[in-house]
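What follows is a set of notes on a single structure, which appears directly below.
All protein chains of the complex are present and in place, except for one that has been dropped.
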Amino acid sequence: MDLVAKGLTLEIEGENHLDDISFGMRKGELYTLLGRTLAGKTTLLKTIAGLITPDSGRLLFEDCDLGGVPVWERNIAMVYQQFINYPHLNVFENVAFPLRQRKVDPAAINRRVMTALSSVGLDGFEGRKIQALSGGQQQRVALARSLAKEAGILLLDEPLVNLDYKLREQLREEFRNIFSSTVASDSILIYSSTDPLEAMQLGGEVIVLDEARVLQQGPGHEIFENPANTRVAEISNDPAMNLMNGTIGDGSIQLGADMALPLPPHFKGLTPGDYIFGLRASDVILADKGISFTVELSEISGSETYLHVAGGAHKFVGLLDMVRNFKAAETVSLSLDVKKIYAFDMAGDLVSSPFGGGR
Amino acid sequence: MAKIDLEDIAHSYDPLAREPVYALRKAQLSWRNGGRYAILGPSGCGKTTMLNIMSGIVGPSEGRILFDDVDVTKTKTAERNIAQVFQFPVIYNTMTVGENLAFPLICRNVAKDVIARKVGEVAEALGLEKLLGRRAKSLTADQKQLISLGRGLVRDDVAAILMDEPLTVIDPDLKFRLRRKLKEINEYYNSTLIYVTHDQNEAMTFAEDIVVMDQGSVVQIGNPQELFERPSTTFVGYFIGAPAMNMFEVRVTGKNKVSFGEVEFATDTDLGTIKTANVKLGIRSEFIELSAAKVKNGLQVDIERVDDFGNYQLVSAHNGGQAIKVKVKRETPVPGDKAWLKFPEKRCCVYADEVLV
Partner (left out) sequence: MHKIYLSLKYGFICVWSMFVVAPFLWALSTSFKDFQSVTSGATYIPWLQFEPTLEGWRVLWESPANGGVDIAEPYLNSIIVTCLASIISIILGTLSAYALSRFTFKAGFIRNNDITFFFISQRIMPPVVLSIPFFIMLGFLGLLDSMVGLIMVYIVLLMPIAVWIMVDFFNKVPREIDETALIDGCNPYQAFFKVVLPNSIPGMIVAGMFCLIFGWTDFFFAFILTFTEVQLLPVRIVALNSSITPWWSLSAAALISVAPLIVVAFIVERFLSKGNLSGALK
């Protein structure tokens, strides 16, 4: 492991901004920090950069303790949410700034700057002033500056969140290509995001953060298939996973007075008792002979419909693969795909998952 | 509650210039009473200008605005009886949350018990009931935005509630609840809601009708399903839906057939009227059928990568220089290198000079 964090903790005015954070990262890999706003993602990125000093814990890069190393001596680059560039310099000088600071020779500076600009799609923009660029272009300049540095760690703090929806989609594609080509072998890329779909699309390992703690670290599909606890299940799904309290007893799942589901094969061996069951919105299916629910709200998006229903004590969101406008208070019959159901114990930890995880 | 009509509205911020640049090109729009609308478009398309014209903050350089057939073009904002919510929280820092919410009612001399009731209702709907006594200054950004939103909702007799990207700073799970609350308010009070955004997902899930704008012009108006299945221009096809609609440059080779390279696709449109050579075929990634085996009249593609999005897989493929994206279910096995794509007739949209035929 090239970047190792051990027990990073930071407390400000009684609030935990980092709570015993530990992880390991390898060179040449992309890691996504996934979490809601205020989960501690920005704080963690700034701690790795050295802008924030933790109260306790250690950070080691290539076996070297970064504890006493000031920001300007660390081998890092960072891209912020807010399109940060040097306003008094043109595009070329912006990208060249860190290289000039490190006294790289002019020929190499020229080559690296032009390569970086080319890889973000800004050929021919070298002479332009920063103020004349659009938001997306400014962010590309910021990215080019980070790439030209060829730093050991590249930190990206929700870089696309201030851009238009469609531009975000486009840049995400481009980022992926850039990341896999230029910086492949040597750098560690750390990208923070609140959007689980973005985390999946970037394709690297995912570290789930919540309330200043690391909840789970693993490949994207592992987080998807086997979320370690209910909180990870909520954060890593959009819409959030449906969670319901229920019990397992005499061979079936009891979700309420009149809601019973057959026991799926992967629940075999679970002791009867109280559990929290989880089911994704997309595993809720419209069926003729299912359980009856009342519609609270239906929203159409493209070729899918989000259906918010209530039944007994439970409220669900279903993602149906069709377009239909349901009226509020209408009754629908839904079937819950038990083959995809998760079981968490009452403390929230994963007990059984359709993909084989859990105890 | 009012029907709003925009008659021949156009706006330029510098109308006296020799060649005025129009932020909003001439348009004719009607917003029915109690409707739930979204104005959707990229940055700079004129959507905020249109919103500000309706609320009266900006006076249009041309055209008229009518509320229930009464000309209000010259009426000041306060008299138009509009509630407007902005992208960033606009709150009165020195007052408490409760006082902030009550402010519009206090200004209109509403009875105290009515104020208390309405403030209570709105606070509960937005989850602010525990914070009513707190000073507004000490809250987080999304709580402040909720107050801003609440202030726009507390008056139920407004002609329309205009919102300019109000949910940008809100967490995704709260967004669901707020959208639902807005819909409930729309149904219960029958107030017109107009929501400006650049996020097509928000527009699609929120609105009954969406007005798509680009560079000052209204490009298409329709419900989410129409815009998704039959976008009237290639721009709408690109802007709505994630990912954007796949576009192929094709030649017309029959009454309702087009050709892409060697492959011929049948469509359900009469292509006899097309005179131009700029013809495109558009089809959504959700509707393309993917198979590992060779299919008659199918397009052979090389698979570049398959992304696992949890609920579905996104296949990125190409045929020569043409990139294509296909959405398939998670369970569907995707072949490693080659596949054949079939385009169902009903789902093909043909565009001549970027406009739907």
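Of note:
A and B are the chain letters, set down in written order, and residue numbers restart from 1 in every chain.
In this text, a residue touches a chain if its C-beta (ideal position, glycine included) is under 8 Å from a C-beta of that chain, and two chains touch if they have at least 3 such contacts.
Computed from a prediction, not measured in an experiment: that's the story for all the values here.
Seen in the complete assembly, the chain not on display touches A. Across the entire complex, the residue among A:Phe97, A:Phe316 or A:Phe344 in touch with the chain not shown is A:Phe97. Considering the full assembly, A:Ile84 is the residue among A:Val4, A:Leu38 or A:Ile84 that touches the omitted chain. Of the listed positions A:Gly57, A:Gly121 or A:Gly135, the one in contact with the omitted chain in the full complex is A:Gly135. Counting the whole complex, the residues of subunit A in touch with the unshown chain are 46, 49-51, 70-74, 76-78, 80, 82-84, 86-88, 97-98, 101-102, 131, 135, 138, 145, 149.
Basically, only the chains that are shown with their structure count from here on.
Taking each chain's centre as the mean of its C-alpha atoms, subunit A lies 25 Å from subunit B.
Contact residues on subunit B toward subunit A in their complex (touch as defined above): 42-43, 140, 142, 171-173, 176, 179-180, 183, 187, 198-201, 204-206, 224-225, 228, 238-244, 284, 286-287, 307-311, 314. Of all residues in subunit A, only 36-38, 134-135, 164-167, 169, 194-197, 200-201, 203, 220-221, 224, 234, 237-240, 280, 282, 296-297, 299-303, 306, 308, 317, 319, 323, 328 touch subunit B in the complex they form.
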